[in-house]
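Inspection log for the structure reproduced underneath, given as C-alpha cells.
In this view, the complex is presented without one of its protein chains, the others remaining in place.
For subunit A:
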Amino acid sequence: MLMPKPEKDVLDQYPLLIARLQESLPAESLVLDQDALAAFDSDALAGYHQKPMLVVLPGSTEEVAVTLKICRDLNIKIVPRGGGTSLSGGALPLADGIVLGLSRLNKVKDIDYANRCVVVEPGVTNQRITDVVAGNGFYYAPDPSSQIACTIGGNIAENSGGVHCLKYGLTTNNILGLELVTIDGDILQFGGKFMDDTGYDFLGLLTGSEGLLGIITEVTVRILKKPEVAKAMLVAFSCVEDGGRFVGDVIGAGIIPAGMEMMDSFALTAVDNYCQLGYPKDAGAMLIVELDGRRAEVDDLIQTVEAIANTNNATNIRISRDDQERETIWRGRKAAFPAVGSLSQDYLCMDGTIPRHTLPDVLNAMKEMSKKYGLDVANVFHAGDGNLHPLIMYNASIAGEQAKAEAFGADILKLCVEVGGVLTGEHGVGVEKRDLMETMFTDEDLKQQQRIKCAFDPNHRLNPGKVFPTLHRCAELGHMHVHKGSVKFPDLPRF
C-alpha cells in the first residue's frame, strides 16, 4: 500500500517545528527521541510501519489547538491517534507529519445520571466508561472487542461497533455531543446533553470520519441501564444453511437479540482446541444468541428462540443458567482471534458486511477462494447485522505470502460488495481498504466525499493517505462541470 510521498519542504521545517512546539508546550507533551518514536510507528494493522517526525501528546484541549495552529503555520501534516488499536491502519504515521496522540486526555469529566450521559476526554478507554457507571447499574453499550484498550476518541473516528450492535447500535447511535478542534485550531461544540440537535447532523458526519475532519477533544456519550438479566444460548447446526435460516427466523419472529454470533466449523474447532469449552466439534455452524432485559421477558423469549432452533434442525442447544455459564459460552467467541492466531503464524482479519441471506453463498465462494490461494480461512460472523470477519491464515516469513493473503482478502471484500454489502462494517477503511473504495463508489461519489473533506481541511493536512485512493486538490474538486449555457433547457413536463 503506497502512502503519499513525503514532501521535502515539509521535512525541512523539522527544526522550526520543534522550536515552535517547545516554546508553546510543556516538555511532557512532546516525544522527540527516535527510540521512543518507534512505539508509535504502527497500529494494530500488521505489516505497516512508519516513524513520524515527532509525537505530540497534548495535556489539554488548548494544547491540541496550539499544536494545530503551529502545524498550520508550518504546513505540517497530522495523524491523530487514540489507543493505537485500529485494524485498518487509521493511525499509521506519515514521514512528513506528526502523530497527535490523545492518550493523555483521559479524564472522565462528568457523570450525569439525571441526563443519562457521561462526558469524557477522548483518551478514556471504552471499558472505563462502563466501569465508572457500573456501580449504579449503568453501562455504555458499544463494545468493540478491543474495548479494554481502545479509546472513545478512536471509537468516534471509526464508528466502532461490537457484538451488541443489532439491538443497541454503533458508536454513532450512542453519542450526544462532541468537542472538535478544527484544522485551524478553533474549538467547536456540537450537541451536548440533549438529543437531536438542529441543523446539519455534524455528529453523524464526524463519527466514522477516520480522523480526516478534525480532532475530537471531548465526547458526551449516552449510558443505558444495565438489563436485569442476560442469557446466552449456544445452538449448533449441521450446516451453515440451517444456521442462516435460524437467524432469519428469529428476526422474522420479531425478536432482536442483544447479540447473535456465528462461527463456521473451522473457527469453532480452532476455538475449542484452544480453550476446551466442549463445543460440538462436528457442527457445521454454531451460533451464540444473547437475550437481555427483565427476567420475565428473557425467559419468555428464550423459549421462542429454542423452538425456532428446533424447527431449523438444531443438533445441540445449551442455555446459560447463570452469568458464569453465560461467560463460558461467550469465552470461545471472544477467544476466536487468538485461537486462530495459535494455528497460524499470521492472520489477516477482514471486515465486510453482507445482506444476511447471502451468507451460505458467500461462505461457499470463500471456500473456493481458499483453495485457489492455498490459504486457510476461518469465519466468525456478527450474524444479526451481517458483519463478517474472515480470518485469513498465512505465514509472513514465506516470501509473497502476505501479498497473497491481501489479494485473497481483497477478493472477499469485492464479493461482499457484489452481493449487496459493503467493504467495512466496523474496522474502517484506513490504509487497508483505501484502494478498494472504487469497487463500491464511483469517481463522483468519492469526489463529493473529498469535497466535504475540503470544507474542513482544504489543504489535506489531516490524516492524508487514508480512506481515499486518489487525492484531489480541493481547487480541482471545486471545479464545476456544468458551464453557463452549455446545457440546454431540459425537455420536461411543465405546468
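Just so we're on the same page, a residue touches a chain if its C-beta (ideal position, glycine included) is under 8 Å from a C-beta of that chain, and two chains touch if they have at least 3 such contacts; residues count from 1.
To be clear about the criterion, contacts and distances are computed from a predicted model.
With the options "NADH-quinone oxidoreductase subunit K", "2-hydroxy-acid oxidase", "ABC transporter ATP-binding protein" or "MltA-interacting protein MipA" in hand, the undepicted chain maps to the protein name "2-hydroxy-acid oxidase" (source: UniProt). Checked against the hidden chain, the listed residues A:51, A:104 or A:193 yield one contact partner: A:193.
Within the complete assembly, A:227 is the residue of A:47, A:227 or A:360 that touches the hidden chain. Although one chain is hidden here, its contacts on subunit A can still be listed: residues 112-116, 137, 158-159, 161, 165-166, 169-170, 172-173, 182, 186-190, 192-202, 204-205, 207-209, 225-228, 248-249, 251-256, 293-297, 299-301, 353-357, 382, 385-387, 420-429, 433, 437, 440-442, 444-449, 451-452, 454-456, 467, 478, 480-487, 489-495.
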